[in-house]
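One protein chain omitted, others in place.
Moving on to chain A:
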Amino acid sequence: MTTNSPSKVHVTTTINGQQHELLVPPYMSLLDTLRELIGLTGTKEGCLDGNCGACTVSVDGRIVDSCLVLGAEVNGKNVNTVEGMATPEGLHPLQQAFLEEAALQCGICTPGFLVAAKGLLDNEPSPSEGRIRHWLAGNLCRCTGYDKIVRAVQKAID
């Protein structure tokens, strides 16, 4: 809202290792906070109702749909997005495996899958195919049929 909107919320948060101080409208999702206020558009919008996973980010190490979290809620927390996966040394092994295994076609689901898969591998070093499929079931991909995405995650394990 414009003139008569409730006042903005002061938020201090760490995003991909960098501290940000923000004034966030109280209704604004974390997704829009990242995309519109910070300019990190790698996190994608697919549905805005928690059913596609394109907006997946991690908050204090937990995987969330950022469209269902308010920007105001990440005060004092650590947010990690796809933009934070690669290092100056190179791509994250999952990113490299996604390229080598052709795990993306249009690529709109890819940031969400990468962040979600990283959330799995950070906690479970060698999940089975079934476990990978179960973990990633909150992320929709309409292009690949999932075969090559699952194989890419398996490859990143090795």
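One rule holds in what follows: a contact is a pair of C-beta atoms (placed from the backbone, for glycine too) under 8 Å apart; a residue touches a chain by one contact, two chains touch by 3 or more; residues count from 1.
Basically, contacts and distances are computed from a predicted model.
Asks: Report the protein name recorded by UniProt for the chain absent from the figure; options are "Cell division protein FtsX", "ABC transporter permease subunit", "Molybdopterin-dependent oxidoreductase" or "Alpha-D-ribose 1-methylphosphonate 5-phosphate C-P lyase".
Replies: "Molybdopterin-dependent oxidoreductase"
Asks: Which listed residue (A:Glu21, A:Asp49, A:Glu89 or A:Asp158) would be found touching the missing chain in the intact complex?
Replies: Only one listed residue reaches the unshown chain, and that is A:Asp49.
Asks: By the contact criterion defined above, which parts of chain A meet the unshown chain? Give residue numbers in ascending order.
Replies: Within chain A, the residues that touch the unshown chain are 1-5, 25, 27, 32, 35, 39-49, 51-52, 54, 81-83, 85-86, 91, 95, 98-102, 104-111, 114, 132-134, 136-151.
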